[in-house]
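Have a look at the structure below before the remarks.
Note that one protein chain is taken out, while the other chains of the complex remain in position.
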Amino acid sequence: MRHTWKLLSLLVVMSLLLAACATPVAAPAGAPAAATQAAGEEAAASGEAIKIGALYGVTGGMSSIDEPGLNGFKLAAKQINEAGGINGRMVEVVAIDGKSDQTATTSAATELIEVHKVVAIGGLNDSTFALAAGPLAQAAGIPFVTAGATLPTLPEQIGDYFFMAPFGDDAQAYAIADYAMNELGAKSAYMLVDQAYDFTTALARFFKERWEANGGTIVLEDTYNSGDTDFSAQIARVKALDPQPDVLFISAIPNEAGITTKQFREAGLAQPILSGDGFDTPLIGEVAGELADAVYYSTHASLDNAAENVQAFVSAYEAEYGRKPENAFAALGYDTMNLIADAIRRAGSTDPAAIRDALAATQGFQAVTGVISYPEGERKPTKSVTIIQVQDGVYSFAAEVQP
Amino acid sequence: MKGSTRNLLVGVAYVVLLGGLLWLAQSTLNNYYLRILAVIGINIILTVSLNLTNGFTGDFSLGIAAFMAIGAYTAALLSLPVAMKTASFPGLPEWLQGIAAPFLPATIAGGLLAAGVAALVGVPVLRLRGHYLAVATLGLMVIVRIVANNWQDVTRGARGINGLPPVSNIWWTFGWAVITIYVVWMIVNSPYGRAMIGVREDWLAAQARGVRLLRTRMLAFTISAFFAGVAGALWAHLITAITPSSFSFVITFNIVVMLVVGGMGSITGSVLGAVLLTLLPEGLRQVETALASGGAPVYGLSQIIIALLAALVMIFRRQGLFGGKELRLPGMVERE
Partner (left out) sequence: MFTPTYVVQQIINGVNLGSMYALIAIGLTIVYGLLRLINFAHGDLMMLGAYLGLLLLSATFTPLLLTLLIPMLVIGFVGVLVERVAYRPLRGAPEVTMLITSLAVSSIIENTMVMSVTAQPRAFTLPPGVNQLHTVAGVSFSTLDVVTVALSVTLMTALTLYIRMSRTGIAMRAAAENLRAARLMGIDINRVVMVAFFLGSALAAVAGWLWAAKYSTVEPFMGFLPGLKAFVAAVIGGIGVIPGAMLGGYLLGFAEIFFVGFLPPAFSGYRDAFVFALLLIILLIRPNGILGTATDERA
């Protein structure tokens, strides 16, 4: 008999769990009563909040760039609401944690679409997750704007409901390669590539492609894996090169940006160091200090940029979160939300298909990270690339490159 | 009626019942819940099959993510449409480029290859026991992952494979889950299973009674790897994008926690652990999301609560929720 009781209590617990999962999440305070899921058109009539999904890996491996991204995203939504919303309706951001895990990210995407009935989704800063979640939004006909995944082939691979807010890795790799050749007069390059990430390998691939196409030579290509703390073996190989390369291209994620710079400089290698937006982190200056010299990287925006909208964003972010934007992904998150809002405004409707069409028609949208326009039939923006120079540990704007 | 015949009939009745429930779910639930259900199916396969080595045979293997990866990559390479292969895999052997296999054979091939690797690796690795075996299998996982990261022609390295046909659904995952449970149950209740439990309880005595240690453990290891490979294939076609980092320690640990919380050495416990620890994080995440919309972001809390619960179960019920016991389905007759 005891056995039966145990079984029964288990069943009760399980059904409670299922029930807990199946109950739609109650509407938060502040938002109009939105517990019942209404279709877009009905909602428009009643003036209830427009639901927009924010999908980020706020915990786990991606959190150091996804958390600032979500903060930027929410800040934009807050400002939109303070300014009266979109076409008179408030915005409600439904932010789900993808836990930097593919299974959790895909369930979160489905939850946004099926349970919360969002009209558009933004977020994700890595192609691994965008490639898993994007097709779900595509199949459901919900526009998805990736805030920071820079793999240039993403929109082609996923479909016509998938948009990129950032430029592609090709653009940023070409920009830094051209800058090094034209402005720094470099002819030969050394490459150090983190093998662990899609992003770092893609960036290196595009850099090499451009560099060689323009007549430059790659003297040595070396690799490491994210998490390595010691680059002395790789450095020793560079030092043994004769003649020495003109520039050092390091394809790394933020965690390794400071340490590689420091170790290369300590070893007496003084050539300019080049990289992409993986180097966009205060760690270079903090870790390498005065050794952080002649470092050039391409990225989305310079937060020192005097442009009004950039400074407004920086001060608003600081006022909201008590710290400066951690990195460019905060600005990208902010731009993503505003880009979606702009499309909804122009569409004059919250119908996902109409939002998609409006997104695709985006021209000259003034974002913190540059001007976003989608060329006819493309969903990867033509967008200027910013080159930042670090000298004596101080970051400064070096150039803006139009692709 | 003979006990076994009766059990077979009752078993079939339960499968029909499960089919009915799935059909009900399919026709009433939206894609989100169907997706969670599909994940539950996959986790049941993984947990039940891991139970064969870790629970019944007492070999603590942490290599599950390695076998999943092998199954996932194999199935993905077989099922990918030909046009995509020629575009994305110029380095692939010709014969493989021309194939776009249906899902079932691709899944089975994934399982078989995983089992094959297990058999190959098992010969040296199964000479180890205990924590040494745990570390060795963990090492296997790292090696598989790094090979996937570097073998550009076949795996596309860190870029991974994406755009897989999204064919995985509750029917496939629960279908395979039923097969897994049936096979593991049959093994455990066969002389082989007795031998496995013997190896776990006292290998010396088992050996003295004529149990061939290596063969018994190898059987458990390969069968477990087969189903892990199948689960990997199912997972790959659910997520549709795989990279080497998809198969990390995290997956292994999650499954081990499901197994131990459910109770090692109990199939019922494995199933329950898989269901519970798939649903609970999902439910808690909804709470997180609701709190975040209310202005109090507490992302990370769900992981902490799950960890706390797992620790509490371990402290107050160290044998896991089900201990070594099985839930007897009403109507089944005990075979002894």
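Order as written gives the chain letters A and B; numbering starts at 1 within each chain.
As a convention for this text, a contact is a pair of C-beta atoms (placed from the backbone, for glycine too) under 8 Å apart; a residue touches a chain by one contact, two chains touch by 3 or more.
Keep in mind it's a predicted model, so treat the numbers as computed, not measured.
With respect to the full assembly, the chain omitted from this view is in touch with A, B.
Looking at B:12, B:308 or B:332, the residue that reaches the missing chain in the full complex is B:308. Residue in contact with the omitted chain (choice from A:109, A:189 or A:283): A:283. Within the set B:69, B:109, B:125 or B:206, the residue that contacts the chain not displayed is B:125.
Of the candidate positions B:143, B:186, B:205 or B:332, contact with the unshown chain belongs to B:143. Counting the whole complex, the residues of chain A in touch with the unshown chain are 59, 61, 63-64, 67-68, 195, 220-225, 227-230, 232-234, 236-237, 240, 254-255, 258-259, 262, 266-267, 281-283, 286-287, 289, 326. The omitted chain makes contact with chain B at the following residues, 54, 58-60, 124-125, 127-136, 138-140, 142-143, 146-147, 149-150, 249, 253, 256-257, 260-261, 264, 298-301, 303-304, 306-308, 310-311, 314-315, 318.
Heads up, the rule we're going with is that only the chains that are shown with their structure count from here on.
Residues of chain B that touch chain A in their complex: 30-33, 35-36, 39, 149-150, 157-160, 162-163, 166, 235, 238-241, 243, 245-246, 250, 272, 275-276, 279-283, 285-290, 292-295, 297, 299-300, 302-303, 327. Contacts from chain A toward chain B in the complex involve residues 7, 10, 14, 17-18, 20-22, 25-31, 58-59, 92-97, 99, 101-104, 106-108, 110-111, 113-115, 128, 131-132, 135, 139-140, 157, 195-198, 200-202.
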